[in-house]
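Quick notes on the structure that follows.
Apart from one protein chain that is not included, each protein chain of the complex appears where it belongs.
Going by the order they are written in, the chains are A, B, C and D; count residues from 1 in each one.
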Amino acid sequence: MDFSYTILIPLIPLALFVILGLFSKKIPASISGWLGSLGLGTSIALSLYTAYHYFMDGKLEGVYQTFVYKQTWLIFTDKLHIDLGVLIDPISVMMMVVVTTISFMVHLYSRGYMHGDDGYTRFFAYLALFSFSMLGLVLATNLFQMYIFWELVGASSFLLIGYYYTKPSAVAAAKKAFIVTRFADLGFLIGILLISYYTGTFDFKDLTSLDGMLIAGWGASASFMGLSVFTWGLILIYMGGVGKSAMLPFHIWLPDAMEGPTPVSALIHAATMVVAGVYLVARLFPAYYFVEDGFALQVVAYVGAISSLVAALIAVTQTDIKRVLAFSTMSQIGYMMLALGVSKYEGHEGLGYMASMFHLFTHAMFKALLFLGAGSVIHAVHSNYMQDMGGLRKYMPVTHITFLIAALSIAGFPGFAGFFSKDEILVAAFESNKLIYYSSVLVAGLTAFYMFRLYFNIFWGEDRKYKHTPHESPLSMTIPLVFLAFMSIFAGYIPFSQFVTADLMPFEAHLNLPLAAIASSVGIIGIIIAFIFYKKPSDLPERFANAFGFIYKWIYNKLYFDELYIFVTKKILFGVVAFSASWFDKNVVDSSMIGIGNVTVSVSNKIKGMQSGKLQDYAMSFVGGIVVIAMVVFYIWIN
Amino acid sequence: MDILSLFVIVPILIVLALTFFAKDLKQARLISVVGMGIQFAMSINLIFAYIKERAVNTNIMVFTKDVVWYETFNIHYSIGVDAISVVMIALTAVVLLAGVFISWKIDDLPKEFFISLIALSSGVFGFFISTDLFTMFVFYEIAVIPMYLLIGIWGSGPKENSAMKLTLMLMGASAVLSVGILGIYFNSNADGGPLTFNIFEIAQVNIPVAAQNIFYPLTFIGFAVIGALFPFHTWSPSGHASAPTAVSMLHAGVLMKLGGYGVFRIAMYLLPVGALNWSDFFLVLSAFGVIYGAFAAIMQKDLKYVNAYASVSHLSLVLFALLMFNRTAWTGAIIQSLSHGLLTAMFFALIGMVYGRTHTREIEKLGGIMKILPFIGAIYVITGLAYLGLPGFSGFVAEMTIFVGAFQHPDLFHRILTIVVVSSIVVTSVYILRMVGKIMMGPLSNEEYKDLPKATWFEKTGLILLLIPVIMIGVLPLGLSEMLKESIQPFLERLL
Amino acid sequence: MNLESFLLMRSEIGLLAILLLLIILEIFSNKKQKAAVIPFALILLAINTVLGFLPLESGELFGGMFRTNALLYFFKTTLSLGVLILLLQSADWLKEKVVDENKATEFFILIISSLLGTYFMISAGDFLMFYIGLELTTLPVAALVAYDTYKRISAEGAVKYILSSALASGAALFGISLLYATTGTIYFESMAEILASSNLAILGFIFFFSGLAFKISLAPFHFWTADVYEGAPINVASYLSVISKGAAVVILMILLFTVFKPLMPVWNKIIYIVIIATMFIGNLFAIRQQNLKRFLAYSSIAQAGFILLGLMSVDQLGTTTIVYFVAVYIFSNLGAFGVVQAVSSASDKENINDYEGLYRTNPKLSLLMMLALFSLAGIPPLAGFFGKFFLYTAAASQGYYILVFIAVVNATISLYYYLLVVRAMFLRQSDQAIPYFKSPFYMRLGLILAAIGILVAGVYSPLYDYIFSISNTFLN
Amino acid sequence: MERIIFYILAAVIILFAVASVTSRKILRAVIYLLFVLIGIAGLYFLVDYNFLAAIQLTVYGGGIIVLFIFAVMLIHHVELVLEKTALKKKLIAGALSASGLAVTLWAISTYPFPETSATAYSSIEVADIGRILLSYEDGGFILPFEVISVLLVAVMIGSIVIAKGRKLVADGSPKTEDGSEKLTENK
Partner (left out) sequence: MIAGISIYEILTLSSILFFIGIYGFFTRDNLITVLMAVELILNASAVNFVLINTYLYPDLLQGAVFSIFIIALAAAETALAIAIIINLYRIIYSVEVKDTEIMKY
């Protein structure tokens, strides 16, 4: 079977980017939107075809095969070289579909949303760049290729967040996103260096092969602080994932990233880029699982669980709807992480892995939908804040319905996509770690609560004083909504375990009814509470918030993470390290160099008296010179 | 006339043409552009000629030529190139041509400006083609001294002091270097045979270890000062800040590369034992320089200072990589030299354009320029991203090659230092984004900036000239890196 | 001894002939005709210089009192060329003397007799000839220092010069007498055979050395230099700094390498210390100078320190390098002094400050000045670089790396003050810049010759190789 | 006998030399110098070098001393009394001279001069001197003899040029005034 044509899937957006980027001034807005959508349309068609092709025929003796097409790009040493290419296996195909789908939807949507914007063409160029980078990341054949596209994704995210570059907050957010993720990527890079040093390869195939150097040989490697260096390497690589996926403690950039245009948030910060961390762990899953008995994987699980819980809590308190969604995203990605973390490898044991990917898939659909819906709302009312919204269901029926579907889906309402994927995660957690399971259930409830808090606040309640009457968005924006709503319902019925598994062998997954019941009831309780609190305006939420007092405040302020970071960066890194470096440079290093010159000049001034202008002084020094030289010489001579 | 000597002779001819025929600015820049254009074409030609020649010629150096100069001292005018010199020559030609374009509108003493610039270039070219220590040293000093006039006459701010500091520190370093060179020379007959300045003849000799230990640091420091080795880098920030745009470009882009090149080709190649014995000491210095330069750059208020400290950081990385003693790191070091040369030249060009329009370089006073000057803004952002090592640009290739190479060092201490150095990429992104974010993005800081003139065609030409190789290296690095690796082989054989 | 052997003294006889012709001219010409004395003398000297390029045998005359060989002969020609350039540069100044004071011919007579003195000094085969040559070099110049008889500083400089040099030559003479006491001969060759290391011989050597060190202006025997240069007319200062210093260096080298070779362990150390002291003193004083003549005086002191580096290598390399450097140094210094002279005669300004903005009014002069200063500082591709580098090489060839290191540090310091002048000319702009002026023909010719020397003497390696090929003649 | 004469002469030379460099009356100093020179001539007589002694007396006594006296009289009136030299200067100068002398004497005293035998010694005849002075063979001094004549001419011309009266410029005001005025400020 030949999948080499898949290389076109990322290359089409690249071509788009080059064309739109180089000629952004020349191409009229109307054309560039269509051009972008068309390009992505081709990509999605290709990737769907690939998916079909692969999942139908990609098996050999019941195991999904991995296809690799690559070209050497840069050679470091005899063993280490960077290849660029495509790697076709279940998760990459699945991700490819997700990325092209969402990207295509966002392209379509943006044609309406960005209408009339100055940098319309530029926007589409960035989108194309992002799609290219993300696809390159997804299809990476080795760690370094992934790192390359990882960075590119970061950069396009920077460009897109900072799209409204005249807005200081957008610039700050873009910078923050870039720098925070870059700091995390530092870990990624060092991890790559560590792993590649000991294994002599970047290649995913070698790294995840069960008898490869990494998995088979970790026990023999050196250890550091009680852990194998391989474990350290994996943890460091995971640090990159933590950064990109906005897990604790590198999550702080994600809420701010909402400064970007809303379609961007849907594409990057909900559906695709932020799951890169999940994808990274999934990509290296055998390594995480087998090295040092899965210690690194446990780290993944706990980071995921904690992030998911913390994010859910914070989401409850936020009033900016995009921020609510951002924290929700973080929480859901935590879910995926923890699912991976609790997963095992073989057969049905690998349920968590499957669940994680499944959730990734469904989440992409409904979260994109939520964002696009939110975008539609924002587009209508020109505000991000809940207090500026209310009763919009009358004005925006399509948005309202699709938003509701998405909310139900994310809340895990039975029958919707989210229900199925979330259930699998809970089952996996239940089977392996009870603590994580309970926290996940709690998160499920919280999720339902804050989603419906959002929903009721926006679409129910009283009308606010709108500057002009809100109206439904144009067709170009609603069509993607409808499509995604469709997906948010029916994606759940895809038999994912047939396609995506840890050991590449399909297995039968069944709904675990008791656990599903618990989860959905918790979700429904959340919805009901939200209904009570927010269906009609009341002072209940306020009283509730007051009852929790400083805890509420603490959570509302996102646990003061931002402040902590600002303290560390501004006060310590800038204020102390950077300041002292530049002070030291100016006052010690430079001064000492100048000082050498000054000393020379001042010595020169000090000794000017030697040249007294007196003839007899000169004579004395003349004779003195003779006498001194003679004495010195004789002194040496006598000895 | 052979293909290499032309690189020295053409600039001299241009200087003469300028001296005698240029009457005003127009003629001066016409002659310069044509001359530098020829030079540029020659350098492109050289690359292809080199590839062709390399296929049939396995000597270390190709296009060699040897003319006895000072018979008494066995000084020869001997030239030749390997891949390292070829790419450096190409870099020089590109930056020079771009520099001439950027200096299109120099108003004060234009003829003299171009003369100094081009005289300097003949030194640089000569330096890169020499395979004789003495000749190389001569060209090195020729390259350094016009700097004084270039900064002193056409600079800005405290130009006189900066120019003086720069010249004295660099010439002081070259003075130290001359002692090192003499030390090498007088030990070049250790195995019998005549004293020689020829690099490859010396490389056949086992210089006594005691001598290597003494002369290696002298030679190293002599070259490394111009490569911005901490703590001898302080000439660089003030010098760059005061220099006119094209000069900053040329200096940071090309001249500072002489340091790394010299360290590699002379100090390390000729004194391998000394290099090994001293490596830890200089390694720590250069690693410190990487981090230190990056942090110092964060706090700078003047755009050029930011870039100057960034150069300190990036060039310390070159030295760091050179001291890692393996092929990959060395390849990385050379690519880093190239990449930094192009990128920093772009940065200085851009800063010059912004300064030329707004008459300020203070970060605090600038803001939102992108809105007014979209082309400059876009290139600025691209340059910034490339500078902080974004894939697809040369910086990434260079840094990654260095990091991967350095991390292959079998010694744990070296690997730990590598990790420390790697972390500089975060600091780099901090200062780059801070700078880009502040001056290009955000609201317009000053209403007066609304009517700033757009980028002119020659400015665009200059920038694009530099950008093309940056992207070419970034996208397709394999050919370059393989070409360099081949030329690194002799170093490998001698040092390890 | 036959008549043909007098050909060995060709250069001396030539100068003597010029002297006589000038005296005759002075006696038999009226005031108007005296203006012709300048071109006349210049042409004569030029002929003598050109004749110097003809090859000459080496040999001895007068029982070894006069010896010559290719190297000495070459050096004499170089000195002659130097004087020619110097006279060209002073022709303008001299015209004034002819008009106002009727003193041009005397100037030529004095300077040529002093040149003759240097010839005899370096060709000397015994201490008596050496001593007379030394005095003949010194005394006419003393008169020349006071040549501007109405200037107080000239008079003062002359007094300092004549008295100091009397002291110095007295000391040298005393040293010679002590050396005579230990060896019983005043002939170089015999003394070289007999001289053995002893306290008295060393003391004699030190006294003797101080006399030459005075001429070369080595610390601590250098104090007269600055005052005398400042007081003297520029061309006389120029003469002192290039011709008489260069000749003294060469004879010092010859004596050290031949006669005093047995004392080498001693004089090596002395020279070592003296080099360091001289370079530092010269440089540290030069930094603060405002008056260009004084500035160049200190610079020439520092240069003297550099020259001595060549003495550290007691072989052909050292010899060649010293002769070569002196030749190069003559060109460089004449270039610098020439510009000072040109500017001074056009505007009467001699301070560095006055040179501000000079490039914009007089670009060619400034350029030459820069070349000359860069050559002195040792910047390639100018001649001075090669000279200096070879001096380092000579010292390093004997393993004196520390000394070379100190020297290069000093070279950097010296670059600083040379750049101060460049800064004034090129970097600064001034409203009171010296206005444009066109130098007279002779001056331009002199400057161009110096410039050619600066530009060519380094890059054109056969010069050095030629000196090398002839410099073994006196060591063996 | 000769020994005593020598000591007397030595005493005369040293005493008058000291007197000559310390006397505050300038003309007296010149006369003391004359005595020193005469004493030295006496030494020459002692070793039978009469020719040189004669030259010493004529050139020095007859030439140089007279020159000095003329100079003194040209510049000052005869009875000029010099200022007292500062003690500090005297002390430094004395110490320096004394240490120089000490070093010199030490070096001389440590040198093993060969014992001289009176037999080898013969008095220096004027004829020998003359022959040597004009001989161009080995050991002849014709060349210095000639060269010194050039020197004397040059010095003579030099002295004349300097001593020659200044020409006045057309308007009659000597250049000296502004020349020296201006330059005195020029420190």
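By our rule, contacts are C-beta pairs under 8 Å (C-beta built on N, C-alpha and C of every residue); 3 or more make two chains touch, one makes a residue touch a chain.
Since we're looking at a predicted model, the values are computed, not measured.
Enquirer: What shown chains does the left-out chain touch?
Expert: Touched by the chain not displayed, across the whole complex: A, C, D.
Enquirer: Give the residue, chosen from C:116, C:146 or C:219, that touches the chain omitted from the document.
Expert: Residue touching the absent chain, from the options given: C:146.
Enquirer: Using the touch definition from the top, which of C:38, C:195, C:226 or C:274 touches the missing chain?
Expert: C:226
Enquirer: Spell out the interface residues on subunit C facing the chain that's missing from view.
Expert: Counting over the whole complex, subunit C touches the hidden chain at residues 127-128, 131-132, 135, 139, 142-143, 146, 149-153, 155-160, 162-163, 166-167, 169-171, 173-174, 176-178, 180-181, 184-186, 226-227, 230-231, 288, 294.
Enquirer: May I ask you to list the residues on subunit D that touch the chain which is not drawn?
Expert: The list for subunit D reads 1-3, 5-6, 10, 13-14, 17-18, 20-22, 26, 29-30, 33, 36-37, 40, 43-44, 46-49, 52, 55-56, 59-60, 63-64, 67-68, 71-72, 74-76, 82-83, 85, 89-90, 92-94, 96-98, 100-101, 104-105, 108-109, 113-114, 116, 118, 120-122, 124, 128-129, 132-133, 139, 141, 144, 148, 151-152, 155-156, 158-160, 162-163, 166, 176, 180, 183-184, 186-187.
Enquirer: Quickly run down the residues of subunit A that touch the omitted chain.
Expert: Answer for subunit A: residues 608-609, 611-616, 619-620, 623 touch the chain left out.
In this text, only the chains that are shown with their structure count from here on.
Enquirer: Given the two chain pairs C-D and B-C, which is bridged by the higher number of C-beta pairs in contact?
Expert: Counting C-beta pairs in contact, C-D comes out ahead.
Enquirer: How many angstrom between the C-alpha centroids of subunit D and subunit C?
Expert: Each chain reduced to its C-alpha mean, subunit C and subunit D end up 29 Å apart.
Enquirer: In whole angstrom, what separates the CA-based centres of subunit B and subunit C?
Expert: 42
Enquirer: Which residue numbers or ranges of subunit D touch two or more of the other chains?
Expert: 103, 106-107
Enquirer: I need the residues of subunit C touching at least two other chains; which ones are they?
Expert: Within subunit C, the residues that touch at least two other chains are 199, 202-203, 416.
Enquirer: Could you please specify the touching residues of subunit A with respect to subunit D in the complex?
Expert: By the definition above, subunit A touches subunit D via 616, 620, 623-624, 626-627, 630-631, 634.
Enquirer: If you look only at subunit C, which of its residues touch subunit D in the complex?
Expert: 1, 16, 19, 23, 61-66, 100-103, 106, 109-110, 113-114, 116-117, 120, 128-129, 132-133, 135-136, 139-140, 142-144, 146-153, 158, 178, 181-182, 198-200, 202-203, 291
Enquirer: Report the residues of subunit B in contact with subunit A in the complex, numbered from low to high.
Expert: 165, 168-169, 230-235, 237-238, 292, 295-296, 298-300, 309, 327-328, 368, 370-371, 381, 385, 388-392, 396-397, 400-401, 403-405, 407-408, 415, 418-419, 422-423, 425-426, 429-430, 433-434, 437, 440-444, 477-478, 481-482, 485
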